[in-house]
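Omission of a single protein chain aside, the complex is shown with its protein chains in their original locations.
Let's look at subunit A:
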C-alpha cells in the first residue's frame, strides 16, 4: 500500500478520457458507482435503469507508464420502469445501489436495486463457441438427418470476446417503501435490503421469502417522525449491521439477540449543540450515508454539512468530525427552498481507512486525511482536467476578499452535485460521478 497520505494536496491526475454518455438526457444521470472487491471492475448505475461495468486494462509491459485504465466491459438494462396498479404510482427504474459479491469463480456477480426490486446479475465472458454440430449447421438450421453421412465431434473455436449479463435472481415484493440501500453479508450467503421503514434479510438463493429484521413503522402513520436512511453489514462480523436514521442517529444491531432487531445493542448519537440550533437542525442532521471502515472498528456517517467518524466503542459522540462545506450553514433557508438541503451525499473510505472522501456542490469533492488532519477540495470538470496534469486544489471563499483562484459561495453551481463516489479497495484510484459524467482519477505515479 502506497504511503499516499504523505502527499498533500492529493496529487491526482485525470485519465486521458472522461467517460460520459454522448447525449445527456435525464436517463443518463449516474445514480451509483461501486468498485468490486478486487478493484478490477467498476460498476455504474443510472437513472434509466442501466448498469455499465468498466474493466481495468491489464498493465502492459511495453507501456509501464500507462497504468491500467478503465474501459467499458459490459452494459445491460437492469431495471425497467414499472407501474404499481394498486397505488397508481410509477416505480422508477433508477438504480439506487449496486453491490458486488466477492468473486468465487470466473463469473462476476452483482446486486442492483431500484426502489422496489433487487436483482442478482451474473456477468460472464464467452470467448469460445462450439462448432461442428452434427444435427444443425453453422446457422443453426436443423440438418436433414438423411444427409448426414459421418459423425464429427464439435470443437470449441475461439470467438470474439462476448460479455453477457443474465439476471439470476429477482428479489421482489418485499418493500412497501423505497429501497435506499443493500448490503452483502460477510458470510456471502445473505444480504439486507433497506427501505424507509424496514430492513429485510434475504438469502441469495431464495427469492420468494425474506425476513424482516427491523421495522420502525408506527402503528399510526401520523406518528411517524423518523425514517431509516441507510444500512450496512459489518465487514467481518456477519451478525452485526448498522442503520442510520433521519434524526442523525445510528443503531448497531446484533442479529443473534432476537429475530426482530428493533432493540439496538448500540446507539450512536451526538447531542445537539444548542448554540447552532435552528429550524433546519433536524434536516441537516439527517444521515444520508453510513459506511463501516474496512477494518471494522469505525463507522463513518455523512449528514448535510459534515462527515463524522465514530468509534464503535464510543456511542456518545463521534471520534472525528469534518466540515464538508460549512459555508452553506448560512444558506440553509435557500437550500431548503430549492430542495438542495435534501440531497443525499455518500461518503467513502480509502483502502487503508486513513482517508475519507465525500462530494459537494459545484462538482467539488473533498478528501480528509485522518492522520494529518489535512483536507483538500478537488473539482471534477472537463475544463480543469488536462490529461496527465495534476488536479489543482480548489478553494471556496467565504467572505471578504476573494483571491484569484477562489470561488465565492454565491457562484457555486448547486445543480452540479457530486453525490456518488467510490474508492478502489487497494489503490489510490477514485471514481466520481458528476451528473452524467464519470471521472476516474488515479494518483500520481512517482
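We take it that a residue touches a chain if its C-beta (ideal position, glycine included) is under 8 Å from a C-beta of that chain, and two chains touch if they have at least 3 such contacts; residues count from 1.
One rule holds in what follows: contacts and distances are computed from a predicted model.
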item: Missing subunit (named according to UniProt) among the choices "Exostosin glycosyltransferase 2", "Auxin-responsive protein", "SERTA domain-containing protein" or "TAF1C polymerase"; value: "SERTA domain-containing protein"
item: Contact partner of the left-out chain, one of A:332, A:357, A:376 or A:419; value: A:332
item: Contact with the hidden chain (one of A:188, A:224 or A:389); value: A:224
item: Residue ranges of subunit A at the interface with the undisplayed chain; value: 83, 85-92, 115, 177-178, 180, 196-197, 220-227, 229, 246, 276-280, 282-283, 286, 329-334, 336-340, 342, 409-415
